[in-house]
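Here the complex is missing one protein chain, while the rest keep their positions.
Chain nomenclature is as follows: A and B, assigned in order of appearance, with residue numbering initiated at 1 for each chain independently.
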Amino acid sequence: MTDTPAARLAALGITVPVAAAPAANYVPFVLENGLLHISGQIPFDEAGGLIRGRLGDTMDAAGGAAAARRCAIGLIAQMQAALGDLGRVRRIVKLGVFVASAPDFTDQPEVGNGASDLMVAVFGDAGRHARSAVGVAVLPRGVAVEIDAIIAVS
Amino acid sequence: MTDTPAARLAALGITVPVAAAPAANYVPFVLENGLLHISGQIPFDEAGGLIRGRLGDTMDAAGGAAAARRCAIGLIAQMQAALGDLGRVRRIVKLGVFVASAPDFTDQPEVGNGASDLMVAVFGDAGRHARSAVGVAVLPRGVAVEIDAIIAVS
Partner (left out) sequence: MTDTPAARLAALGITVPVAAAPAANYVPFVLENGLLHISGQIPFDEAGGLIRGRLGDTMDAAGGAAAARRCAIGLIAQMQAALGDLGRVRRIVKLGVFVASAPDFTDQPEVGNGASDLMVAVFGDAGRHARSAVGVAVLPRGVAVEIDAIIAVS
C-alpha cells in the first residue's frame, strides 16, 4: 500500500491542502468524456499566502520551480476534490505552464520541472505528461507561475 | 421554452452575429470525440470593429471585461455554426483567456469574468467551466483579449 499516490504524498511529507476556490465565476474542474480539465492553479505557500514574483527580475529559477511545485500541489488538491481517490488518476495528460518572465529569462523549462518532477514522484509512470511552458508578461494577482492540467480518469 | 440558451440570449438582448471567419489558414472549430475545440476568438464590437487595447495601459478592467464578453459572444456564434442548435451544448468545459496586459496589470480574473458570467447566464449550470487566465505581451491585430474554448457536445 506504499505504492499509491496518497502514500507517496505522505512519504514526501506533503499535506494536500483544501482545494482552492476559484477567484471568479467559474469552477475549479470539469469532468467530461473521461478527461478532467482543471482550471489554472496559482501558487500558495504552506501558510496560504500567494507566491508573487517575476522570473529573471524578482525571482530566480529555483524560486520559480518551488512556486511551480506549489501549483502542482494545488492541482493535486483539485484532483482529490474531483475524484475522491487519487487512485482514479489514470494519467496526467498535459500541463500548461505559464511563467511570469522578464524578457530575457529563458529557463521556463527549469521552472516547469518543479511541477513535472512532483507529478512523477506522486503518480509514477501515470504522472509522465505532455507539457507546454511559456513566458508571459504578467499573471493574476502578480503570482510567479500558473499551471492548468488535463487528466485522464479511470 | 424560456429555459433554452437561445431564449436566454434573447432575454439578454444579445444578437449572435454571423460566426467570424478565421484570420488565416485554419478553421474556426473542430468536433472530435465529443469535444468541440473552438479557435481563439478576438473581440468585435456590435458594429463589427475590433476592440483593441492593452489592459493597465490604454484599457481598464471594466473595458477588458466588456471585450471578454464580446469574445464569448463570438464563441457562442461558433457553437451555433458548429452545432446548429445551442441546446446540443452539454457543457462548457474550458475557457483559455489571454489578456493583453501591461506588466503591472494583475486583474486578469476580473477581465475573464466578462466571458465567464455570460456563459453561465446563457447556459446555466452547463455554462460553468474550468478556466485559465494569463496576461500576455500582445495579441493579434492589437486586440485586448483572446479566448479559446473546449465544449462537450451531446
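As a working rule, a contact is a pair of C-beta atoms (placed from the backbone, for glycine too) under 8 Å apart; a residue touches a chain by one contact, two chains touch by 3 or more.
Since we're looking at a predicted model, the values are computed, not measured.
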Worksheet item: Residues on subunit B that touch the omitted chain in the whole complex?
Response: 22-30, 32-33, 35, 37-40, 54, 96, 98, 136-142, 146, 148
Practice prompt. Touching the hidden chain in the full complex, which residues of subunit A are there? Just list them.
Written response: 33-35, 90-95, 101-110, 112-113, 116-117, 120, 128-137, 150, 152
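Note that only the chains that are shown with their structure count from here on.
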Worksheet, complete the sentence: Note: subunit B sits from subunit A at a C-alpha centroid distance in Å of 25
